[in-house]
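A single protein chain has been removed from this complex, and every other one stays in its place.
So, chain A:
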Amino acid sequence: MALARSRYLDTFFVLSTVTLLFWTEFGDCNNGRRSSDGMDTDFSGFSIPLEHSFEVDDVPRFRGRGTLQLRGGRETSVSLSQIQLMEEDRNRLKDVAAVDGLYRIRVPRVSLQADRQTERQAEGYLTAFVRACSVVESHLSDVISLHTDVSGYLIGVSIVTLPGACHGAEVEDEIDLEAFNTTISIIGPVNAPAPETARFIERMEQEMEKKGKNPQEQKSFFAKYWYLILGGAVLLMASSSAQPPAGGAREQG
């Protein structure tokens, strides 16, 4: 495997888009606890191969597509360097697209935490696919995401092309199918929010304060209900003086 990789390194590289992605940690305020994970890791980084397969008979035969350069640490960053497609590959990709075959990619199962890489090198690969026709029609522009679990272990890979649809459009220019235009990112798990009790209590307190400060609310009993008292008094007087109570009622309204 190492031999094969070095052969790729000899061929010329096309450095594609580099994306930095942070360990997604939002929602929670008190998340300083994770710092111990990345304290003592070396930042030398390491690389893993990215392989692809597209065959007319749909039996996967994976070949190298490029190398993923990973920089371990608290914020794992990734960059991808890939080789161009050869003439033969381009034709095969078109043939596969014509029969609505699949374009598959795979990466080995590794841990992205550089310090754990040696201890947790599990066998096996993670695979994903798109329809070959959409790869052709998007002119090799795709988005690859590497998904990790809480411990930084690679659990899944996904690939989508932009645009994703197959309209049956012919790709005339061979140049369009030479180099990949890839956006790559690492996506870690999101911290699900816990019930927001603190902020709710804060807000309730604010409201209480507002209520307390509001001068309207602090009026005396008589100031607040003078019209009711007046109305009641008028009503009482009206009824005691044996007059029709309609006048009192009008007064009250």
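Methods note: a residue touches a chain if its C-beta (ideal position, glycine included) is under 8 Å from a C-beta of that chain, and two chains touch if they have at least 3 such contacts; residues count from 1.
To be clear about the criterion, contacts and distances are computed from a predicted model.
Between the listed names "Dynein light chain roadblock", "SEP10 protein", "Transcription initiation factor TFIID subunit 8" or "ER membrane protein complex subunit 1", the UniProt record for the complex's undisplayed chain reads "ER membrane protein complex subunit 1".
Within the full complex, the residue among A:45, A:64, A:156 or A:231 touching the omitted chain is A:156. Listed for chain A, the residues touching the missing chain in the whole complex are 27-28, 58, 100, 102, 104, 109, 120, 122, 124-131, 134, 143, 145, 147, 149-151, 153, 155-156, 158, 160-166, 187-197, 199-200, 203, 207, 210-211.
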